[in-house]
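Working notes, beginning with the structure itself.
With one protein chain withheld, the remaining protein chains of the complex are depicted in position.
Now for subunit A:
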Amino acid sequence: MKRKSIFTALLTGVALLSLSSCNGMLDDIYDIPQESTPDGYGFLPSGDATASGKVCIDATDYKKWTYIDFRNKVCHTTEIGEDSTDAAPAEWDIAVHRYDTKTNGASVCETDENVLGKPLPAGAVFAEDVYTTDRIATDMSGMMDGNILYASSYYNEVLSRWLDVDTSNMPPAYTLSGRVYIVKLKDGRHIGLKLSDFMNPAGIKGHMTIDYYIYPQAEQGILIMNNP
């Protein structure tokens, strides 16, 4: 009788345990992924909306440019491709395609700083965009066969250093530079940029969070004096 009770208890325990754990246990120790940035895309509200803040963009699509206009605080997305009739907006400062960048006639320097808002060191070298035919990849599906499709476009090599993507091995390795880049726009404005993240909270790559700092006129004068 005693043995029968032990077996009954054992079988009941086994049945309960197996039913409660069919699809696993301790789900609560994990975080639930969010498919977008915490506060949506575009310019995020900040205390000092005119001088500094964050821009979040969805750059997951290889066939899109996202144009950022720091004066009007707007972002605009266009399709890339022969069939596309999309044109760049009338006003924009920089544009982002995946992790690649281009500027609207500006030049960019890389600083040693990792905090925005610091003066530019003397002797900094600014680099303008270059025209490329092999940097803006629009179709990676032939990569393993050496057949990546590219769009011809201007490209800023210095600003694009904000994220290093090493594709020599699979899966690619991503490394943020963590540095501040100064963009000297053609109208004389200076903007400090730092790529603070390239993933959304769910870990999906291509969701870019860009911190920016627009230099006040007085500081811009100093910058211009230091770097004529």
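The rule we apply is simple: contacts are C-beta pairs under 8 Å (C-beta built on N, C-alpha and C of every residue); 3 or more make two chains touch, one makes a residue touch a chain; residues count from 1.
We adopt the following convention: contacts and distances are computed from a predicted model.
Per the UniProt record, the chain missing from the shown structure is "TonB-dependent receptor", taken from the list "Stage III sporulation protein AD", "TonB-dependent receptor", "Xanthine dehydrogenase" or "Iron ABC transporter permease". For subunit A, the list of residues touching the undisplayed chain reads 3, 6-7, 10, 13-14, 17-18, 21-27, 29-31, 33, 62, 140-145, 169-176, 196-199, 201-203.
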